[in-house]
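Note that this complex is displayed minus one protein chain, with the remaining chains in position.
We call the chains A and B, going by the order they appear; numbering starts again at 1 in every chain.
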Amino acid sequence: MQWKRLIVLIHKEFAIELRQLYAVGGMLLYLVSSIFVIYMAITLKNAQIHPITWNAVLWIIMLFTAVNSIAKSFVQEKKGMLLYFYTICSPVEIILAKIIYNTILMTLLISIGILLYSIVLGNPVQNFITFSIGSILGALGFAASFTTISSIASKASNSSTLMAILGFPIILPILLLVLKISKNAIDDLPINNSYDDMLTLSAIVVISITSSLLLFPYLWKSS
Amino acid sequence: MFKKISTVLTLLFIIAGSLNVTLAQEAEKTSVDMADSLRADGKIYVVVLVVMIVFTFFSMYLLLTDRHVKKWEKEMKEMKESKK
Partner (left out) sequence: MIRLIEQSWWKYVGIIMVYYTIIAGFLIKAPRLDILNETIRNLFFHVAIWFAMFILLIISVVYSIKYLLNSKTIHDTIASEFARIGIVLGLIGISTGSVWARFTWGDWWVNDPKLNATTIALLIYLAYLVLRASIESDEQKARISAVYNIFAFTAMIPLVFILPRMTDSLHPGNGGNPGFNAYDLDNNLRKVFYPAVLGWSILGFWLASLRVRIRNIKEELIHHID
């Protein structure tokens, strides 16, 4: 695996994305619309939002945004382009480039999402450091798992429904841990309490990335 | 050879199990509710017999299906041999 080729691949992902701005715009619009729908639904009768609900709904929105944005990474590639890349790069580089790109994408989306969410529904988070570390680890976890699931689902016929079916059970451990860490951040517990969860979360992310790197070469053989 | 050893072992299991059961009838402290009345009446044997009957039917059906599949496998093997 060559680092230069990897960087070129990541560059290519960004270039493609920025060329057709409607893809990025679409994801942002999805984020904004879902946040707005939640805002309308919750403040219906001037109801206050409980911190637990705030936490849960935020991460559910992030989950759905992740599924929709990362699903595009393999599904929208035209057949010829994929074959071309397979002949000039090793599969490890391809999947690693996509994972890194998706992580950056997810971090961006999560930051914008949290910003908008706090504007409309308030921000009960007390311990900001814990919250950010948890969110970044969550972004990594979402990106790693969903990229692999997207590569699996793109080979089947019903790919959009399959993304959700295959992805949700696998993302649940990561989601649970992220929810716990943000809950700790909201309750203003010192960062020591969250060390265990963060360690487990990092372990899960490392395991996911390693298994994707090991398994992806077998996937692209069959296209 | 494997088969013989395994059947002997399982027979030993059954013997050991039944010994366990008969030697276990001692007086017990009665501070926690257990199904003592069920045992005293001998009704526990009804439970055991019922479950055993259910499982006997099930295992007989499994063995039948197994024999069925084995017959088809033999036919397939003969067909492959004759085709060679």
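As a working rule, a contact is a pair of C-beta atoms (placed from the backbone, for glycine too) under 8 Å apart; a residue touches a chain by one contact, two chains touch by 3 or more.
Small disclaimer: the values here were computed from a predicted structure and weren't measured.
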| item | value |
| --- | --- |
| Partners of the unshown chain among those that are drawn | A, B |
| Candidates A:Met27, A:Leu162 or A:Met198 - the one touching the absent chain | A:Leu162 |
| Where the missing chain touches chain A, by residue | 145, 148, 152-153, 155-158, 162, 165-166, 168-170, 172-173, 176, 196, 200, 203-204, 207-208, 211-212, 215, 218-219, 221-222 |
| Contact set of chain B toward the excluded chain (per top definition) | 2-3, 6-7, 10, 13-14, 16-18, 20-21, 24, 26, 28-29, 31-35, 44, 47-48, 51-52, 55, 59, 62-63, 65-66, 69-70, 72-73, 76, 79-80, 83 |
